[in-house]
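One chain of protein is taken out of this complex; the other chains stay put.
After this line comes subunit A, so read on.
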Amino acid sequence: MAAANGTSVSIQDLSLNFGAVSVLQTLNLDVAEGEFIVLLGPSGCGKSTLLNCIAGLLDISEGRIFIKGKNVTWEEPKDRGIGMVFQSYALYPQMTVEKNLSFGLRVAGVPKDEIAKRIARAAEILQIEPLLQRKPAALSGGQRQRVAIGRALVRDVDVFLFDEPLSNLDAKLRSELRVEIKLLHRKLQNTMIYVTHDQIEAMTLADRIAVMRGGVIQQLDAPQTIYNRPVNRFVAGFLGSPAMNFLEGQLEAGSTFKTDGVSVPLERYAFDGTERPTGACVLGIRPEHIAFGEAAKSMPFSASGSVEIVEPMGSDTLVWTKLGGRNLSFRVEAERTLRSGDPVQFGFDPARASLFDAATGNRL
């Protein structure tokens, strides 16, 4: 992976306070050269704020920021070697696309033929050549966002910052541009830091995801690890759609999970520590990890119930039933025709489940 190439952006003990309100708390983050990192979290978690700190648009209260080994903590945004793409595109409405792209270069006093060369390259990569003489008002949302990316591109920078670039687009365009951004990253091999609240974008784009809450990074890991082994209940619940099922219960002797007449054997579960905890805990299992019908019988844990409701989603169908008095959902193939009230057999392998401490929410 890219991690071997050295560090591109390094954030050390960064804190940001607005008066008495602490937005970011002693945050540390190292981004490898050429890495695509996604900052993911609900609104107000500080992810955009962190991005603005990296860009130099917000003055930080504590800590240091390095980009390409250079301490840029007190540098102006233009001197940090970054390009930024905003959610609202932020194109200058009175300028043509070409002037939009060249504005930063003209401010910096780059020679004319060099500007022309860079614009030609960016326009070719993003396929916006026919649009160069238009004003932003005459562009569609997707075209505007392409121009906004182009504006970062012509600056010839090491680090790209994306602040929810696709949130203003409709679902179809969003998935198209998502692929384009990924291709762009493949082509350019730049470091990219991407802020989003959309877990699909995060899962599909990222080399590593940093899940944030309340100004703190909860987990920083590869998408699959975050998906399969979330470090706490927040991360587990935030990622995955449909959401993970949670069952509250008791852990007995570190080997059995018990709740309202249900007991799940945990011999196959990989505990985080070596010691076996006991007490109140929460068992989490993703809907796609629950087997159904004949397959359920061979699972280490299986139970039966009846169908409450069925949610067909096209590619598959989500079935809601009850386990130990709590709602539980699982996925079946779309071809299955289940109706409310049908009896169902379901089961799962505890090795794919996640156990969290009921009080702290941390993974056990």
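As a convention for this text, a residue touches a chain if its C-beta (ideal position, glycine included) is under 8 Å from a C-beta of that chain, and two chains touch if they have at least 3 such contacts; residues count from 1.
Methods note: contacts and distances are computed from a predicted model.
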Options "FtsW/RodA/SpoVE family cell cycle protein", "Copper resistance protein B", "Carbohydrate ABC transporter permease" or "2-oxoglutarate ferredoxin oxidoreductase subunit beta": UniProt name of the undisplayed chain: "Carbohydrate ABC transporter permease"
Per the touch definition above, residue among A:Lys78, A:Lys117, A:Arg268 or A:Lys297 touching the missing chain: A:Lys78
Option from A:Phe66, A:Phe103 or A:Phe246 whose C-beta touches the chain left out: A:Phe103
Residues of subunit A (touch criterion as defined above) contacting the omitted chain: 52, 55, 57, 76-78, 82-84, 86-88, 90-94, 103-104, 107-108, 151, 155, 163
